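Would you mind keeping the following structure in view while I ask a few things?
Here the complex is missing one protein chain, while the rest keep their positions.
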Amino acid sequence: MFQKRFVALLMLLVLALPVLAACGGADATSTPESSNTGATEPTKAAEPTAAPTEAAAAPTEATEPTAEATAEATSEPSTGGNASDLRIGLVTDVGKVTDGTFNQYAYEGLKRAEKELGVKVDFIETVNPADYEKNIDQFASQGYDLVIGVGFLMGDAIKASAAKYPDINFAIVDSTYEETIPNVKGLVFSEDQAAFIVGALAASMSKTGQIGVVGGVEIPPVQKYVMGYEAGAKYVNPDIKVAKVYVPSFTDPAQGAEAAKNQIAEGADVIFGAGGQTGSGGIQSAADEGVYVLGVDQDEYYTTFKGGPAPKLLSSALKRVDNAVFDTIKELVDGKFQGGQYLGTAANGGVDYAPFHDTESEVPADVKAKLDEIKKGLADGTIETGVKLP
Amino acid sequence: MRFITRARAVGALGIVVSLVLMLAVNANLSTKLAEQRAAGSAKAPSSVWGYVSQLYIPEPKTPPGTPPVATIPLPTLGTVFFICVLLIAAGAFLIARNPERRGIGGYVSALIGFTFFVLLIWAVAGDRVDLADTLSRVVRVSTPLGLGALAGLVCERSGVVNIGIEGMMLTGACFGYIAALVVGNWFDAAGQAPVWFGVLIAVLTGGIMAALHALLSIRFKIDQIISGTVINIMAVGLTGYLRSNFIIKYDSPVKKPLNDLPIPGLSDIPLLGPVLFNHKPITYMMLLLVLIMHVLLFRTVWGLRTRAIGEHPKAADTVGIKVNRMRFWNVVIGGFLAGLAGAWFALEVTFRFDDLMTNGQGFIALAAMIFGKWTPLGAYGGALLFSSANALQLKVQNYDFALAPQFLQMLPYVVTIIVLAGVIGKARPPAAVGEPYDH
Amino acid sequence: MNNVIPALEVRDITKRFPGVLANDHISFTLLPGEIHAFLGENGAGKSTLMNILYGLYAPDEGQIFINGEAVTIRNPSDAIARGLGMVHQEYALVDTLTVTENIILGTELQKNLLIDRKRAHQEVERLSQEYGLIVPPDSLVGDLPVGVQQRVEILKALYRRVNMLILDEPTAVLTPQEADDLFRVMRELADQGKSIIFITHKLREVLAVADRITVLRRGKVVGSANPHESTERSLAAMMVGREVVLQVEKGPAHPGEVVLEVEGLAALDDRGVQVLNDVSLEVRAGEVLGIAGVQGNGQTELVQAITGLQPASHGKVRLKGQDITALEPRQITAKGVAYIPEDRKGTGLVLDYTIAENMVLSTYYKPPFTQGLTLKEEAISEHADELIETFDVRTPSQLTAAGSLSGGNQQKIIVAREFSRDNVLLIASQPTRGIDVGSIEFIHKSIIAQRDAGVAVLLVSAELDEVLSLADRVAVMYHGSIVATLPAAEATRERVGLLMAGVQQEETTNG
Partner (left out) sequence: MADPHDAKDHRDPDQHPQDVVEQPAAPSDPTVPATKGVLRSIRWGELLVPILAIFTAILVGAVIVFLSAPAEKGSRLHVTWEAFKGLFIGAFGNWAEPSTIPNALSGTLVESTPYILAGLAVALGFKAGLFNIGAEGQLLIGALTAVSIGVWLPGWIGVESLPAIIHLPLAVLGGFVGGGLWGAIPGYLRAKTGAHEVITTIMLNYIALRLIDYMIVSGPMKDPAGSAPRTPFVQGPAILPQFVGVVRDPSLTGGNTYQPLIATTSSTWDLRVHAGLLIALLAVVFVWWLLNRTPKGFEIKTVGANPQAARYAGMSIVSTTVLTMTLSGGLAGLAGAGQVLGLEHNMKSVFSGGLGFDSIAIALLAKSNPIAIIPAALFWGALRQGAGAMQIRSGISINLINIIQALVIIFVAADQIVRWIYRIRREQGGQMVFTRGWGK
């Protein structure tokens, strides 16, 4: 009697298999569509920055021979080469290349480079923070031309690997070094500027004079978002009350949702989610409660709200990791890779705010004008966020 | 007689905690006052004693800012001192009288409850807090804990340890979410129906994972704790794999979680309405299930037999009860409940699935079950203990609270350990729990 | 007799366990209204046979007929459905349920999906009146004395309307008076037409109550007897297969100094209930103090409190004048106390361990077994070989796991280990429970040998016969107290029996 049950259960155990098979299939058939909705749209959305890069991408073929020549002539670490021979490896932070966080953005930059520049790309998803160095090593030891690490916490590991493999180029998203390492490029962003703009938007749209932010783990990029948000809000309305919560996990949407609801109950009517899936859970549920919400990193209209309708999503604080990654790869292809730092700011389009999408009509024109003004001010330095990490 | 007894240890603990609270609040408010004076803030009261914490009860279903039904102003320091002095007095009484058992549990409960309360009014010194929202949050956050605790209880009452609840919740959340997405896509339906279908699938998935646990531990007689661990590890791998290979790429018109379901009339009662009658469906289900399970366990044939097989399976076997079959199905029922808890994460609070999104609530649920001494009402009491600690730490973070949030986040775990260490009295598990039955 | 259809007939039942033939072509009949006793030593196959009848084991061969009809009994429900009830040696009662709940478990009455507690209650009351089995229907079973628990067990069977009842060693935990009461109930049931199978190894009881006797030995039926034509001696010979010496041969005791002195000892059980009140006693060198009493009257706690396994809440224990009340078990052992625990498998041995390891279970840390930081296997091995030889442990090797030996040999390991030390006090708790006659004899002789060597012996046994035959003085425990202490000569079965039942006599006082 148990025999039969056992067999039945084994079958249930592999119940997942059809679904798995379906994913394989889905990959084959529906990838173009799904990547249309999720992956490439944000690029289109933020046209101001996307346009120049596309333009820059065009003359790739033309520059190729030059690059090769440089490579032969010098043995600089910034070797260019036949683009199709270049191998780029991406190591994500803990998460997935499709998780709707900066991992995904970095991956999209990578995929774009594969498509437009013809480089060969591979990736490893980190499951454990202890694995950073190991995963980087997987690429570096096989002689990849560029290894990109994603995440603030990978800083030390990239630095160590760069020293170990001086002939290989590295890039790191969200981290930088005081001294310049010739074969490492740090890709960092002024999260505070992006958050400053959406903070100003939040303060302008708030009727109760209270707004909230749901942060994830208390690490510098998140802290910069949270502080920049508060600063931006106070810039518009010095009396505004900003409720701030850090949830000690990037993957706890239920807690994020509760944190957001909590702030709403105490009177907040705009919520900014700045903490990976935790923040996304927060703004998702806040939007259901009927208050305005703000996304982070990517245009969450496409990720969290899956392309809408999102009648409560005002905007998102954008951090164009994809462009930074793409540009870095392009520099390598062009033979112009140099160690140092790339700082994405409002000035160079590295940070930005996303379009209003479904709330286009609800945001008053003067607010829109004000945001433009703030963005310009941040870009030309007339406005400072004043965010300094302790 | 030994000098250090449970009563004395508990009394001393209470006095220390109360003293620390008093001193901390006093010091913190003094600093705050000094800072406010230095900044020339108009809000600074004349002395430390001038800080007032306002608890208010809003009119149900009105936007924030509407005048409240009632406001309770509590002088912060005065209230804290009053409560702490009471606790110290009671602690001293315990030390002096040194009772064998009576009063100790009550004292510990009061200590925990009042500590939470003191932290709350401390955090909102000079500010105000919505009491109805705080309490309704406690109920809402208790949903997965209550369901998880019931799941554990059904298993353990029938003699099977289930530490795989966490994994069952996670798989339930994952498959429930997938089902909602897929059905929404097939029928191009964006409403609530696909989400409800997802809830159903979540429940069934929890049951299937539980059946695996039952199979391993009842049929193959694997150590039940190990079998539960297997479920947990399996769940992480399986759901992570499905999320990256399927969920993220899948597009569906379904985007919203289950709707709010205010109960007409009742939800308009101030305080009581928001706390009990304005929730989403799974929260109601949980509240009902706690009551139903209590009746089922203590008043029905199923309950009598369940208690018997967990206590003395041989006795049940000799009167013709199929012990292993019944255990199997009880574990599966437990899985259903855990699956429903999973649905809460993926389909009620938010409509999404993330890796590890259950964040250890399944383990806390087990602690709640032990706290409640294996009775449904008691277990729900335990769930409320944890949910109130959780709600509290979320609440007070918004007030620039002096204590690092990490310490508040630790609170429920510390309380669990203290409770498990028997200060409230020893909990006696079903006698045969953990032992495979083989006649 | 031939014209009556037997209520139950068993033909050629055979059951093998790996390496053991537990039942070898057993046949018998059970007539309506008959009390049929099965007599046999431990291990003769009685329990296996009953478990087959009750559907707990499937027989390898043979047939069962109920009311002349061939039946297959797959499980206990089958058995109950065919009118066959069983009261196990260890009660199948759930301590945390009430009497009523225990009785109705499995055949509950329902009303509106809930248990119909009112009707269940009435039904229990009715049955209890009808058969004179008085029980408190709403008490938790765990709070009841064993005698009452047994009545609950019988009621459980009657509630299921059985007409055949198997009683497996029902008197093991009863006082002689309670046993007599049980016999009265059995008679009453038989008179109402119920058939009873009565399993025991106590000859006296068989003669007192049975209508017919079947004797089993080594899995076979070795004979039937009529109680009116049998004597204890003839039955015993049939049961054991040779003439047995029922009385232990021992000379008079020569008590010396006081070795163990217990004064006003009290202890709580794990639930915090006081189960040992104000017990005082003393044991002298060279004498056996036997403690008689129905199981569960505080004997276990008394022994555990003396040996340091359980803290005493009040009182003092002195060994040769030294206070040992608060000492740890190891310290007490080191002072020369040997202890044969009542639970051989659960306490006395680690069944997964080898015999050699079990032999050093309490001395492994001392030289020569441990030198410096490490265990010395050679010393352990030599020690084991020596003890196996001296105590006649029948085993293929000293590396055999203790769990795979017979009960008697397991007990010999314990005796060997405990007796191999230099002792001043020996505490033997149920030293012969559930083992074969040969081993019983050996162990009894060893205990007397210890006594004669000047060791003080405290013997606790639920077998009144064992106490009476070994002890030089008999103390009787009832409800956690010692109600009387008698010299062996005055300790008659009847007198001790009354004391065990709590009937106070004029000369007894507390302690």
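As written, the chains take the letters A, B and C, and residue 1 is the first residue of each chain.
Going forward, contacts are C-beta pairs under 8 Å (C-beta built on N, C-alpha and C of every residue); 3 or more make two chains touch, one makes a residue touch a chain.
Model, not experiment: these values are computed from the prediction.
Novice: So there's a chain missing from this view; which of the remaining chains does it actually touch?
Specialist: A, B, C
Novice: For chain C, which residues lie in contact with the unshown chain of the complex?
Specialist: Touch set of chain C with respect to the missing chain: 17-20, 22, 42-48, 51, 58, 74, 89, 307, 309, 328-331, 333, 339, 341, 343, 345-354, 357, 361-362, 364-365, 369-370, 373-375, 377, 394-397, 399-401, 403-410, 434-436.
Novice: Would you write out the residues of chain B that touch the absent chain, in ascending order?
Specialist: Touching the missing chain: residues 156, 161, 163, 216, 220-227, 229-230, 232-234, 236-238, 240-241, 244-245, 360, 363, 366-367, 370, 404, 406-407, 409-410, 413-414, 416-417, 420-422, 426, 428-431, 433-435, 438.
Novice: Just the residue numbers, please: which parts of chain A touch the chain that's not shown?
Specialist: Residue positions of chain A that touch the missing chain: 1-3, 14, 17, 20-21, 23-24, 27-28, 31, 89, 94, 96, 122-125, 127-131, 133-135, 137-139, 141-142, 152-153, 155-156, 159-160, 163-165, 175, 179, 217-220, 248, 389.
Methods note: only the chains that are shown with their structure count from here on.
Novice: If you average the Cα atoms of each chain, whose average lands nearest the overall Cα average?
Specialist: B
Novice: Of the other chains, whose C-alpha centre is the longest way from the centre of chain B?
Specialist: With centres defined by C-alpha atoms, farthest from chain B sits C.
Novice: Mind checking the centre-to-centre distance between chain B and chain C? Centres are C-alpha means, answer in whole Å.
Specialist: Each chain's C-alpha centroid was found; their separation is 47 Å.
Novice: Cα centroid separation between chain A and chain B, in whole Å?
Specialist: Their C-alpha centroids are separated by 34 Å.
Novice: At what distance in angstrom does the C-alpha mean of chain C lie from that of chain A?
Specialist: Roughly 74 Å, centre to centre.
Novice: Multi-chain contacts in chain B: which residues touch at least two other chains?
Specialist: none
Novice: Among the residues of chain A, which ones contact at least 2 other chains?
Specialist: none
Novice: Could you list, by residue number, the parts of chain C that touch chain B in their complex?
Specialist: The contact residues of chain C facing chain B are 54, 56, 75-77, 80, 86, 88, 91-97, 101-102, 104-108, 110, 113-115, 156, 160, 272.
Novice: Would you tell me which residues of chain B are touching chain C in their complex?
Specialist: 100-101, 295, 299-301, 304-305, 307-308, 311-312, 314-321, 431, 439
Novice: Which positions of chain B touch chain A when the two form their complex?
Specialist: 64-65, 129-130, 133, 137, 140-141, 144, 178, 208, 211-212, 215, 219, 238, 241-246, 248-252, 255-257, 344-345, 349-352, 354-357, 359, 390-391, 394-395, 397-398, 405-406, 409
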